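Have a look at the structure below before the remarks.
Here the complex is missing a single protein chain, while all its other protein chains stay put.
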Amino acid sequence: MNLVHFLWQNHDQIMELTLEHLWLVGISTLLAVFVGIPLGVMSAHWPVWNKPVLGTANIIQTIPSLALFGFLLPVPWLGDRADRLAILALTLYALLPVIRNTYTGIRGVDPAVVEAGRGMGLTDGQLLFQVELPLAVSVILSGIRVAVVVSVGLATIAAAIGAGGLGEFIFRGLAMVNNQLILAGAIPAAVLALSADFGLGWLEKRLRPR
Amino acid sequence: MKRHQQHACRRSFMGQRWTAGCVILLSVLLSSCAPSHSNRIVVGSKNFTESLMLGELLAQQIEAHTTAKVERRFYLAGTYICQQAILAGRIDIYPEYTGTALTAILKQKVGGDRAEVYQRVKSEYEARLGLTLSPPFGFNDTFALEIRGTDARRLSLKTLSQAAAFAPQWRAGFGYEFMERPDGYAGLAAAYGLHFAAPPRIMDLGLLATALKDHQIDIAAGNATDGLIPALDLFVLEDDRHYFPPYEAVAVIRQQAMREHPEVAQAMSELRGKISDQEMQQLNFALDGQHRDVKDVAHEFLRSKGLVR
Partner (left out) sequence: MGTDSTDGPVIEFRDVAYVLPNGQPLLSGLNLRVQRGETLVLLGRSGSGKTTTLKLINRLLTPRSGNVLVNGASTASSDVIRLRRSIGYVIQEVGLFPHFTVERNIALVPRVEGWTAQRIHQRVEELLQMVGLEPQLGSRYPHQLSGGQRQRVGVARALAADPAILLMDEPFGALDAITRDQLQREFLSLQQRLNKTVVFVTHDLREALRLGSRIALMEAGRMVTVLSPTEFLQSTDPLASAYVQAFGDRLDSVTSRGGS
């Protein structure tokens, strides 16, 4: 049976694994955004945090993903459930692009604008939410886009520790030496990554200056 | 970048609402992605022949006894993966062995006979993990230390204790899981005082039997129900010191799934004691040796036992 036929025949399972994959990527990206953006803002406003925050995120990125999964396995509560572990690991990997781009975006705001705002009597909070973040949003979104695309790829590896997702097809296919199964996992994963890249890129453009 | 922002964001306010809208949409989408399914039963299996065979048997047995749609998620890469999958609800049932559950999952020490081990695992699973066990299928797939039939006859070896004397002259081949598991090589070597000249070779389970036959290794750790044992004239050494815990084949089932599909309990009880050691060897051989389709073999077997039509 040819590939298209195979994909169609198994479309139920493909859908299910795709949803599992989306769950892993979505939750971890959301967490990375909620943690990373504040950290990025912090590093931009208080340079003393710059090195530790960016430095830590950088170090995490250099750990090979499978190794990170392995490190976290024996941790109580986390290691008990592979999806918790995978979500934590994916979140950690998504942090660097989000933090770094938030930092760059906020630092890139015209200092004259910030000075005028502060001089006119805006509080720090007003400055952040009404001026800095809106002006940095396109850059931040570009960081999120990178995080999502990376996560889609990493989530395929998470299947190796039992977290489910499209990687499961790939590993199964490898064990059974079945190319169609491998592709049934690889193609949707690639499509996912490309659509996320495209979709978020479009959003980025819409929010960017003309 | 700065020039950009000098002329920036004409729609930044719209942009804010857009972003907020997207976040909300995403969150809604995500919550619907969370793994859960109710009108299907998902059958899992590990990635070796016997597990696959049992998985298919379970799947067909359930299909014959319930109206729910049965999905197969076979070839999961090992005990841990299956455990994670069933805990997360991605599969509802998969074939396991009581000894494996005791040591590798519950991380307890071995001890007791078949019935005791079965009980311990069952009550722990029900109390702590939200899982339960089916009645045993009938065979004990314990680890089998295999040697060539010719060697066994020539050296008059029947038990592991006897064979231990020859260990220094032998090369051993073991599967990955056997090397790593607490109930594997480490404990065995201690229990029988085994000392091999060189460290054991780690090989894929499927290749062990042939390697043994071809004199690449002299002793292998396979399974008692290996299909190739009779086919290749291999001899299983007796575990006279009772080192290995019992490995009765059972199905692990999610209690939630049992509640949603009570017919499954009935389907499982019909399988009690239906598969003997020899019968499992033959089933394995049909797949490994004769390369027949697993669906056909499963159907044939169930029919021969009067479980399906």
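When the chains are written out, they are named A and B in that same order, and each has its own residue count from 1.
As a working rule, contacts are C-beta pairs under 8 Å (C-beta built on N, C-alpha and C of every residue); 3 or more make two chains touch, one makes a residue touch a chain.
What you see is a predicted model; the values in this text were computed from it and never measured.
Novice: Looking beyond the chains shown, say which of A:Leu7, A:Leu122 or A:Ala190 touches the absent one.
Specialist: A:Leu122
Novice: Looking at A:Val33, A:Leu72, A:Leu135 or A:Ile161, which residue reaches the missing chain?
Specialist: Counting the whole complex, the residue in contact with the absent chain is A:Leu135.
Novice: For review purposes, identify every residue of chain A that touches the missing chain, sorted by number.
Specialist: Considering the whole complex, chain A reaches the absent chain at 110, 112-123, 126, 131, 134-135, 209.
Here is the rule we use: only the chains that are shown with their structure count from here on.
Novice: Averaged over CA atoms, how far is the centre of chain A from the centre of chain B? Could you give it in whole Å?
Specialist: Chain centroid spacing, chain A to chain B, equals 33 Å.
Novice: Could you list, by residue number, the parts of chain A that touch chain B in their complex?
Specialist: 12-13, 16, 19-20, 22-23, 26-27, 30, 80-83, 104, 108-110, 113, 134-135, 137-139, 141, 160-164, 168, 171-172, 175-176, 203, 206-210
Novice: Enumerate the contact residues on chain B facing chain A in the complex.
Specialist: 1-2, 4-13, 15-16, 18-19, 22-23, 26-27, 29-30, 33-35, 37, 47, 71, 73-77, 80-85, 87-88, 90
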